[in-house]
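Sharing a structure here in structure tokens format.
The other protein chains are all here in position, but one chain of the complex has been omitted.
Note that the chains take the letters A, B and C in the order they are written out, and that residue 1 is the start of every chain.
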């Protein structure tokens, strides 16, 4: 940790998420933290990443906080406008997208996601936005990374609704299901980075100041811990934090 | 015949072909005489016909003779440009085209067309332009009309190559083949109008000055003749001829 | 230049021609380009038993659902972005008065695209292995299949051809040639899939004023051209006006208090206004 540098949990999440982006990735980003992660990566270690919005905006570079991907502020600086069929069809279903950055209400140990509805213990259902392009991204991107805050209720062995498939569904692999790509490779939260692989979930790193045992206890899915314990996630740099605060989330909606 | 009015065979063909167009038709036109027929209809009895070119031009209104549908002169006055998928896909395959106007090298008694190759008696093959959108138009337009000069070698019971299906192929009806629309309803030549129906070809009318028996002799496909003999095709009017000469085919490439 | 047919029509006359039970396709996306003027007029006219298809639901659909006008909604998801969820849709779905058929955004767009192109069916890998495939499969709209060329699993979907699509464009001429700037999401496929298409235009321009290379919707597929300046308010139209965040938040807050809250919103802002112009005057003042 750099002396005197402090950050919020949201900022830590944005930075850790951004590190999952590789330079050259062609990326479809969801609204909110996924978008902040993508833009942060592009302005730091991944200058040639391509960011695409399912609504039909290529490589936007917004200067204001946007209320969603349907907010024209979000499209500012785009070099090309097209259609959903162009982004989710030609780019994604056409196997040209290397990375999807996705949020979720619930995730299971294989990285399958629920963004549709939550059922409370009393059976009350609460509905959310549904798939949008989320299922399509999970189905066709070469890999996906899940970006979410770390709350135990968000980790579930059985999802209330499986909106977007992960590495396995009902014991079946992606090729068996007919899906392309590796599927989710990591869940990045505001406490840890959980790697997803062929054999399941592993606690790859915990963020500075986090206790690994406490993180494991707060993650009610099967979760392997490396023999030597998890690594520590690199701390945010001043440059990353300045970018987030001044440019990428100035209203602090996602990282405040 | 109006006294003092004379016309060429090509002009007669253009006028007779234009009369097949109904006001309100949505029409894909091929190059050459079909195009002259379409434009003539629009400027006379069918002002609200929509003319489309497979290349992606909507409602062109050219003022110069064009060398083909790929000649930009042909697109002049278009109100919208789009793609081949828009014209042959959305409009035609999507069942929005009521009429196709097509030329042919060879036609059979069911209105199937050959635009691909001719085999001479010595077995020599001569190749032509192939289908282009011709097969698509024959396959999906609500009805088609064939526009061609009247030469016995162009009428064949068995085509050298069946590029575009007519009302029946190998004894099978369009629904049996999986095709939509009625198929070809007429062959209009520079000598006659041959109606095509469920039971085959009928000599509906011969052009002014033509001998019905001579026309039948020059039409080597099964051809019914109505009990009272064929009607006489209406003569071109001065207005139609002036349009053709001054505006629609000023270089007389098609009607000269 | 061919002048073409004059397809202009008032919103009132257009809505008068839409019967109860119509299958509508809408093309707004969350807080952008919703056909709000159209939704208001439909609600005021008391239309019922509509089927609505929309790739991403937004305010227009939520107003119709809140008014009890929608029996079935086929969508790929929806929200009012950060303002909140589609309370009208969600309450009607949870209450059982509205059947919600969910797809992924791409899968539904592909069904519309197949309808537009007259394809017998269309195949995708989207939705494989997910719970999204269940309802459409039960309804016979989607079937498990396989690629005959390599044996890989896929889903085979039927084409979708709604009765009427209503889309909000920047400008249209009287014949229907229309232009859209900015991202177009599922507007092109929605417009082309429907058997009949109305373009609601911010502005009616002279035939020829839109460069033919910039025409996004050709007149040949347009049946009605409805002038409606600011007709997407309080949602945004790129290059024309921003969304009205305060009004959207008021709508979401009304919905958060339950069906009575939405009923009160409709009473005040829709049933309680004689026209969309009156609504605009009151809302923007």
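The rule is short, and it goes like this: a contact is a pair of C-beta atoms (placed from the backbone, for glycine too) under 8 Å apart; a residue touches a chain by one contact, two chains touch by 3 or more.
Note that the structure is a prediction, hence the values are computed from the model and not measured.
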item: Sole contact to the chain not displayed, among B:53, B:147 or B:215; value: B:53
item: Residue touching the undisplayed chain, where the options are B:7, B:39 or B:81; value: B:81
item: Of C:22, C:99, C:214 or C:249, the residue in touch with the unshown chain; value: C:214
item: Selected from B:25, B:136 or B:249 as touching the chain missing from the view; value: B:136
item: Residue among C:158, C:186 or C:235 that touches the chain left out of view; value: C:158
item: Sites on subunit B contacted by the missing partner chain, in the whole complex; value: 31, 53-57, 67-72, 75, 78, 81-85, 88-89, 92-93, 112, 115-116, 125, 127-136, 138-140, 161-165, 169-170, 172, 174, 177-180, 253
item: Subunit C residues that touch the omitted chain in the full complex; value: 110, 117-125, 140, 143, 145, 147-150, 152, 154, 156, 158, 180-182, 211, 213-214
item: Where the unshown chain meets subunit A, residue by residue; value: 26, 42, 48, 50, 52, 58-59, 61, 77-82, 85-86, 89-96, 140
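In the analysis below, only the chains that are shown with their structure count from here on.
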item: Distance between chain centroids, defined by C-alpha means - subunit A, subunit C (Å); value: 29
item: Centre-to-centre distance between subunit C and subunit B (centres being mean Cα positions), rounded to whole Å; value: 40
item: Length of the line joining the C-alpha centres of subunit A and subunit B, rounded to whole Å; value: 58
item: Multi-partner residues of subunit B (each touching 2 or more other chains); value: none
item: Per-residue overlap in subunit C, given as positions that touch at least 2 other chains; value: none
